[in-house]
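Before we start, here is the structure in question, set down as structure tokens.
A single protein chain has been omitted; all remaining protein chains appear in their positions.
So that you can tell them apart, the chains are marked A and B in the order they are listed, and the count of residues begins at 1 in each.
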Amino acid sequence: MIFLFYTAAIVALIATIAVIISTNVVHALVYLIISLLSVAVIFFALGAPFAAMLEAIVYAGAIMVLFLFVMMMLNLGQTTQDEEKEWMQPRLWIGPVTLVALLLVQMTNVLLTQDVDLRPIEVGVLEISVLLFGPWLLAVELASMLLLAGLVAAYHLAKK
Amino acid sequence: MRFEVGSALSIGAILFTVIIVAAMLIWVERRLLGLWQERLGPNRVGPFGLLQVVADMIKIFTKEDWVPPFADKFSFILAPPIIMVVILLSFSVIPFAPGVGVIDSDIGVLFVLAMASLGAYSVMLGGLSSNNKYALLGSLRAAAQMVSYEVFMGISLLGVVALAGSFNLREIVLAQSDGWFIIPQFVGFVIFLIAGIAESHRLPFDIPEAEQEIVAGYHTEYSGMKFGMFFVGEYLGVVLVSSLLVVLFFGGWLGPGFFPPIVWFVLKTAFFIALFILLRAAIPRPRYDQLMNYGWLFLLPLSLLNLVLTGAYILWQEGI
Partner (left out) sequence: MLRLIKDTLGSQCVTLWRVFMHAFAKTDTVEYPDVQPQMAARWRGRIILSRDPDGEERCVACNLCAVACPVDCIALQKAEDEEGRWYPEFFRINFSRCIMCGFCEEACPTNAIQLTPDFEMAEYVRQDMVWEKEDLLINGTGKYHDYNFYRIAGKKIAGKDKGEARNEDAPVNLRSLLP
């Protein structure tokens, strides 16, 4: 499991970097999907198979499909690739990188100084369901209301 | 080496059988279509034309494997293996018989759904990277169709999951030992069948590759073994959906004796594969907007209603 975790983590890192530096939008999306799938594998390795599958179904399976769907409609060609290449200058990404580096320093600090228990705990489907429909029932119902409202609104807009 | 879930022998046998069956379906489909259209079908190569598959395979392997210069090479080559890999991975959670299977997973149903949703990328990337208007139209249609029908597919399954009380396909089969789920879940079965056809984009829902409208849809530019992978992937999808139907609604390997369990499973699956081919022979293709309207305005409310009624039934059974 620990081997699986590290492999998936390295794949996720490489894929995410590839998302940022690749100029072709479709390639970037493919790398993003790989990154999401490796995150799903990490969830699995940490003992949360349900979350892993939801990551694969919802993020990699549904949301990314919609991203790709929009990409198809946009008709992106060589000009966009050239534009992307132009935006890859150091003075543009130096700001975000500093901010992210700050966050990284913070996190390593927390992980090193405080004693956090990182051993995997098996969380099955049943445990999650009991939690969701027990103490968190109100939140689930509110979220479902919101989604239903979104669905009805989308239907209304599409009907126009 | 023993024959049990997850042993190398079991995995090898399943992989080999599934791929051979998918390839043989090329011949089976053509013969059955011939039978139902009062023709003969391929009967020249070998006994009953059985070696037609070999001839087709030789042809497809020796064809020029051409990548169009205007295509996006990275995604163009990436697309066909995705569908093969994704569907073969889905077979890993299918319980063929007691002791025959690849993994005994607690999230089997979810795994199949995840793999089905990843299968959409094969079609979309294939169409998008071809840089061809027909391919693009085909993959647009495929994306909308597959994303929509995944929803109903998932919801129609939940009735079965609720009745069995598990996402584990092996436990779902065992839960059917005193009655197949086709009886309490008939509506779920019909919705799953329709969504399954749409997911594997078989006729009558082959809108992404409708020959009469958009040449060959998303695989217009593909040739050689890359096309072959899409082709075999489609048949693998048929086998997968048939075996899922058997596992979820028709009691998997359970049967009234006579035969060993694996034979029951194979017989039931063969019945559904034949049904898929009969659907292709009989039913015309709906229009694209008809398909989407039918899905969102009829199947979605119906599957939700089915889920709610199933939940109410379970609560009533438990006496709350």
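The rule is short, and it goes like this: contacts are C-beta pairs under 8 Å (C-beta built on N, C-alpha and C of every residue); 3 or more make two chains touch, one makes a residue touch a chain.
The structure displayed is predicted, hence computed values, not measured ones.
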Touch list for the missing chain, restricted to displayed chains, reads B
The one residue from B:W36, B:F74, B:Y288 or B:Y313 touching the chain left out of view is B:W36
Using the document's definition of touch, tell me which of B:V190, B:I262 or B:I314 contacts the absent chain. B:V190
Even though one chain is hidden, which residues of subunit B still touch it in the full complex? 34-40, 190, 278-279, 281-283, 298
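In this text, only the chains that are shown with their structure count from here on.
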Contact set on subunit A toward subunit B in their complex: 24, 26-27, 30, 33, 37, 49-50, 52-54, 56-57, 60-62, 64-66, 68-69, 71-73, 124-125, 155
Show which residues of subunit B lie in contact with subunit A when the two form their complex. 72, 74-75, 78, 105-107, 110-111, 113-114, 116-118, 120-121, 124-125, 127-129, 136, 139-140, 143-144, 146-147, 150, 154, 167, 296
